[in-house]
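Just one protein chain is left out here, and the rest sit where they should.
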Amino acid sequence: MPKYDKMAYASAGEMIFGTAKNPVKYGRDFTVGGGQVFPELVPHPRPGTEATKKTLVKEYEKMVTDVLDRCVAIGIPGIQIELEHVYQMTKNPDWGGEIASATKHLQEEYHRKYGLKSGIRATIADYRKPDEEDIRNSVAIETSLKTFETSAAGGADVLSIESVGGKEISDYTIVRQDIRGTLFGIGVLGSRDMEYMWKKIVDIANKYGVTPGGDTNCAQANVAMFMAGGYQDRSVPHTFAALTRAIAAARSLVAYEQGAKGPSKDCGYEDVIIKSITGNPIAMEGKTCACAHSDLLGNLVAACCDLWSNEAVEYHDMFGGTTVAVFAEILGYDVALMNTAIQMGHEKVLQELMVQSDKYRDTHGFILCPENAYEIGKAIVGNNTSYYARAKAAAIKAGQLMLGDSKLQMSAFEKESLESAMRTLDSLPEKEEDFISECADIYKKLIPGFTLANYGL
Amino acid sequence: MPKYDKMAYASAGEMIFGTAKNPVKYGRDFTVGGGQVFPELVPHPRPGTEATKKTLVKEYEKMVTDVLDRCVAIGIPGIQIELEHVYQMTKNPDWGGEIASATKHLQEEYHRKYGLKSGIRATIADYRKPDEEDIRNSVAIETSLKTFETSAAGGADVLSIESVGGKEISDYTIVRQDIRGTLFGIGVLGSRDMEYMWKKIVDIANKYGVTPGGDTNCAQANVAMFMAGGYQDRSVPHTFAALTRAIAAARSLVAYEQGAKGPSKDCGYEDVIIKSITGNPIAMEGKTCACAHSDLLGNLVAACCDLWSNEAVEYHDMFGGTTVAVFAEILGYDVALMNTAIQMGHEKVLQELMVQSDKYRDTHGFILCPENAYEIGKAIVGNNTSYYARAKAAAIKAGQLMLGDSKLQMSAFEKESLESAMRTLDSLPEKEEDFISECADIYKKLIPGFTLANYGL
Amino acid sequence: MATVANYANIFTRYDLIGAGAAKGAMVSSKDTALQKVLECVLEGDSDNIAAVVNEALATKDPMTVINDGLIRGMNEVSRLWDEGEYYLPQAIVASDAMLQGLDICEKKLGQSLEKKGTVITHTAEGDIHDLGQKIVNALLRANGYNVIDLGKDVPVDDVVAAVKKNKPVMVTGTALMTTTMTAFERISNRLLKDGFETPFVCGGGAVSLEYVTGYKLGVYGKDASQAPGMANDAVNGLGWTDMREKWNS
Partner (left out) sequence: MATVANYANIFTRYDLIGAGAAKGAMVSSKDTALQKVLECVLEGDSDNIAAVVNEALATKDPMTVINDGLIRGMNEVSRLWDEGEYYLPQAIVASDAMLQGLDICEKKLGQSLEKKGTVITHTAEGDIHDLGQKIVNALLRANGYNVIDLGKDVPVDDVVAAVKKNKPVMVTGTALMTTTMTAFERISNRLLKDGFETPFVCGGGAVSLEYVTGYKLGVYGKDASQAPGMANDAVNGLGWTDMREKWNS
């Protein structure tokens, strides 16, 4: 059940990069949200190295060394490294553990030698298949939880996951521009699944004395955003993707209600809304994650970040060094600019520049600029009667905001798609139970393998 | 002989990114220095594709298409593409010409369809060997000049080169921390060679009605900076590299004295000094050229740029698209932030953030921050009696600035290296002819193949 | 707070260029019943398709409703999609409606329309990124193919066994991770060893033309919308080398 009923900040104007109401501290002298932005670098192994534990551990050691070396070369004060598990690292719990441990040893060495501050996030792969198995009792969930333990024991400071509850519904509905089903898959099923998963993750984090980080709606809102794509793509309307993002905020919030403390997971673009509600530090990604995907809010999304990430880059050579070093350097300078602004008292000016760069570039940036994100946050906490109610309220608020600002231009097609979604949202039942039973009827027929039992219903 | 005898700007405070006293206009609706910063994207072909003209042209067509597509996907208003010749493109003049022409056709198509503004720079490879051949009469120089012509005829809007005059000396002296020889190689020989080369390049540009861009001291100051490297490198002292940069400014200026109009060549870190003197627009590169090399002034170097470049990235796949698209996106957002600042009247604040990020990170950033660059510029125009005099004055001014600011920390070794170079500089003869004959004696003995005749001496 | 003087210097809304020039559907039928079927398909109206198809079947034979209503409508949808008029969702909901209508017609016919051929689809072992595959499935079905959907995270063995058993005209693979796409090469080797030369169309986010054309049988699929055209080629007897020539160069 929803818990948050008020905003952490009195106004959007209070929100800024580098500072969170509730900073977190871990790793080697590493504080997130305590007045300074740090980079979060995500390295990915080359294809083939996943063949054995030995080759994969070695690959990670090389990548991590390159990152730490580059930090020392150009003076980056601290860095978080995310071990974003490829399948093999989660599937084999000891692999994930050993890679965390190797990373920690290297970070300790650089901390000792140079005072380089550092932290490690482990993001365990959620490879449950909601349309094929009992996602509350399967080898996949047991293995994932096991890997959370080995990672925490091995050296991870923060635990994260990109959980997939409700994906069987949203995969079907997003490509059909069906807002009802998307609300159901993310807002209701996703939230319920997170409640279930995050209780367990927080327990593990507490058991090992590490920090439960946060989740992301990668499986759903990012699918919509990714498919909406650039200006010329015609896969999913951008307005639809923006609504999906608002819904995602109501869902990803559940992690914190279950005890997660942040920093949130980088690819959760909804995190700025979550920061406005929880006051927890957030990891964000934008222009410098172009190595992993394109987006239309490359600057704006940094407006309130506490960690600034590249999402993921595969290990390869470039003229200027390996990709992981190259992206550590770019991120390092990005955060240096933000930290300079903080030190000079110009952080609000820089934030405004980030915002104005992208607020009217596309709908996604528009709803995620601090003022609008804050309004969506208010809609969420103001409708905390059910996961459904708050997710729906978030979407409606986002829609109203988009329709209400004449500077935000939309093509006729995009606008019609938004208005049509708004009509549907308005027509939905008041009560969660009614909505659930309505959706259950519809989607059980349409989606093979979908079962309410997976969500405790 | 030196021409500039005054500064283009009344003070450093007048200099800002996006605006130059003398904007240039070319290509498809493309104005550089006219109040807006544009990205300059430099794609490099994959090894193997240089085998035949056909494969190389095709490689460029793919790369250019990816870049233009990404511009349209995320809304970048305009872009310059640099064709930085690999050897084969200059060696075979028709290859360079055909690639320029293919690029132009693609840019025209996107301009027609979307209004995407664009320009093309061709940077012809200077593969003369000053220690092995008559560099004023060799196959290499004839071929290079031929390729300037085919490029201009094919579609290049701006012509550039990284000329190598004096490299045989500086290669010897930089790795020996010999400031006298470095001053000779860059300040005297480099300048004289540029005078010779740039007359010819400007003639070709005029013949074809294209813009003579500018040169860079890549062959010398970048060698020093590159070797000085990061904080842990021990190849060349950072202070020595900074002196080299100041000298380079006096040398690269010669292009504009011979008629070049800018934009300058991206990798000329000395260009900010040149802008202060000439008022011509400059291309710069910093954090987002980490794909090509690391530097210690990633943000600061953008303070006065008119084009913002990635220096070079080899064509490969990344999760988020091809490298050339990825770097176009990052550059695109970098300039969007600068342009937002311009539109909001906050450009001086953003500039100050860039500067403070790196002014005290390392000596290179220190001497290139607008105030200090301006002072070095003044030393150059105030000593315009000879190439030698102004280059020496630039170095001495840079050294004084470094020694005069207590916030700029240096290790004992670095400081001693600077002071020792300053002592040498102070001890050098007054007159250029004396200096030349002193150096001629010394280096003719030490450097096989070195001949004064190559420099009209 | 300062305001922005001119957004045009910051970004260009290329998406708005030429917007409003929408031309809309260009097919219609003089027959009112068929016109309704056409409209239902064009609008992807699954709620009403059954009713209008049944209405049309009252006066027309099933093959007419199929050809002049359902398939004609779907062809127009494809055109609209290809030309950027429709977005993917319009194509998918249209195909949903079309397939429902087809079902009704086939029941009335007393037999299924012959499928153009069988295609096996799967997402690589270790990979649960199956959305691309789901789109491929939908588009192949809308184009008259029998799709055997092996699902996601499918072991190499299972893919090979399914091909041997069903002898499809084409098999597809989706992978979004560079660390799972390596399964494709193993599948290809196994199939070849057993004498199968089935074109193996591989796609997905992390997968590249360079990689897929590095092993035999592999044809790179950049966009799900290519799948039906590729299947048509396979049915028409093009081998994997021809297909690679056609689609990958």
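Letters are used for the chains, namely A, B and C, taken in the order the chains are written, and counting of residues starts over at 1 for each.
We adopt the following convention: a residue touches a chain if its C-beta (ideal position, glycine included) is under 8 Å from a C-beta of that chain, and two chains touch if they have at least 3 such contacts.
Since the structure is predicted, the reported quantities are computational estimates derived from the model, not experimental observations.
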item: Chain not shown, its touching partners among those shown; value: A, B
item: Sole contact to the chain not displayed, among A:E109, A:D317 or A:E371; value: A:D317
item: Contact residue for the chain not shown (choose from B:E314, B:E329, B:E347 or B:E375); value: B:E314
item: Touch with the omitted chain, as defined above, among B:T65, B:Q88 or B:T385; value: B:Q88
item: In subunit B, positions touching the absent partner; value: 44-50, 86-88, 91, 127, 129, 132, 164, 171-172, 175-177, 223, 227, 231-232, 234-238, 314, 352, 356-358, 360-361, 409, 411-413, 417
item: Hidden partner interface residues of subunit A, rising order; value: 35-36, 72, 74-77, 113-116, 317, 319, 336, 339-340, 342-346
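We adopt the following convention: only the chains that are shown with their structure count from here on.
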item: Centroid-based (C-alpha) most distant chain relative to subunit B; value: C
item: Chain-chain pair with the highest tally of contacting C-beta pairs; value: A-B
item: CA centroid of subunit B to CA centroid of subunit C, Å; value: 50
item: Intercentroid distance (Cα basis), subunit B paired with subunit A, Å; value: 40
item: Touching two or more other chains - residues of subunit A; value: 44, 231-232, 314, 352, 356-358, 361
item: Set of subunit C residues in contact with two or more other chains; value: 2, 4, 7, 10-11, 13-14
